[in-house]
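Submitted below is the structure of interest, expressed as structure tokens.
What follows is chain A.
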Amino acid sequence: MNNSFQIGTSQIMLISRLLARFFLSMVFFCFLLTFIPDISYVDTSKMTRFLDHLEVLILFEFDYSIIYGDSVWEVIYTNGKYTLYLIISAIFIIIAMVIPLSYYSVMYNNRTLSKWIDNSLFAISSIPILILSILFMVLATEIFNFVPIFNQYSGEGATFTQKALILSLPVLSIILGDGIFYSVYDSAKDKITKIKTESWFKGILARGGNPRRHIIRGIVETLIISISGKITYLLSGIIIVEMVFSWQGLGMLIVDVFKQSGQKDYPLLIAIVAVLLIIIQAVNAAKIFILQKLNPEKSNGLVTGS
Partner candidate 1 sequence: MSINRKVLIGVNNLTKTYQKGRVEIFRELNFDIYEGEVLGVVGESGCGKTTLIRSLLCLEDSVSGKVKYKGINLLEVHENDKRDVIRKELRYIYQHPESSLNPGVTIGKSLINTLKIYKSNNGRNDLEMYLELVGLPKSYKSKYPKELSGGEKRRAVLARALITKPKAIFADEPFSGLDKILQARLISRLITIQKEQNLTLVLISHDKQIIQTLSDRVMELKDAKLLVR
Partner candidate 2 sequence: MLLHVENLDVEYEKSAGFKKILDNISLQIGRYSRVGIIGESGSGKTQFVHSILGLLNGSPGVTSGKIVFRGKELLNTDSGDEKTWRESYVQNSTSVRGNDISIIFQDAKASLIPYQTINEQIIETWKFLDLKGGEKEAIEKASTTLRALNLNDIDRVLKSYPDQMSGGECQRVYIMLALLGDPLLLIADEPTSSLDDANARTLLNHLNDLCTNRGISLLLISHEIEDIIRFTDYVYVMYNGSIMEAFDISDSDVMVSTSKSNHPYTKTLLQVANGKFGVMQNEQSISSCVEQNKDTLKNEFKGCPYYYYCGLRKELSGDSQNKCLDEKPALHEVSKNNKVACWHVD
């Protein structure tokens, strides 16, 4: 997803561009589905099978899911809540942690503490999400001798700390694992060092001004761009975390569908992927609008490239 933003074209054009991209990737997904070996399609040609899947997508035939019996939307609704919680809290915490950390580390970069933060973040970033979540599990069982799996949450007797653990550990492992947090933090730091060399930054200083507000704005701008660039990566992470902490989210659903032997539940699979892709395009749309608000001079009629 190129992270440039189309300026000058009106909002409707942007929305239609995102919808077109969404539809195209769904068609591509249906095309990929045709490769899954399935007993019920063993004699039909790939083309008819592709049209079958497309039909499910276009005509919204989501009323019957094979595994769960009731309509696909119920399944999506019940499970989607948890995945949405993971995504939103992951993005929110990334933003809340990157702004102060990157500001502190560039503004006082000669302090040993900021160097220590950089190195430790880099080291953690090389731990994959799967490993980090398992290590968190081991730590939780060792220290709190309580296994933070999802169904413990609703169980009675779960103390506040146990509930907090259940909610926070998956989010932490999504963020810190696979270097997602580190890459966002790194791009924010690069942006600040770049701003500090800009001549308008020196202009502010020369006029006796305090550039903190402009630095924060610069961080937010890079945050939005790098997060929207990493969103597909984040969703892959969510699938892993849901499996490890056995959260009943969309990720677990996807894995269950794939693990099914014999008849695969295509309508459910298409619906889940559709929801995930909508989330991706929603984040992109948010990115475009926020960037237009941050850089007003680029949006009123001036056509500039990426």
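A word on the picks: all candidates are chains of the complex that A comes from, given by their letters.
A few remarks follow.
One rule holds in what follows: a residue touches a chain if its C-beta (ideal position, glycine included) is under 8 Å from a C-beta of that chain, and two chains touch if they have at least 3 such contacts; residues count from 1.
Just so it is clear, the model here is predicted, and its values are computed rather than measured.
Only one option in 1 or 2 touches chain A in this complex, and it is number 2. The residues of chain A lying in touch with candidate 2 in their complex are 196-200, 202-210, 214, 217, 294-297, 302.
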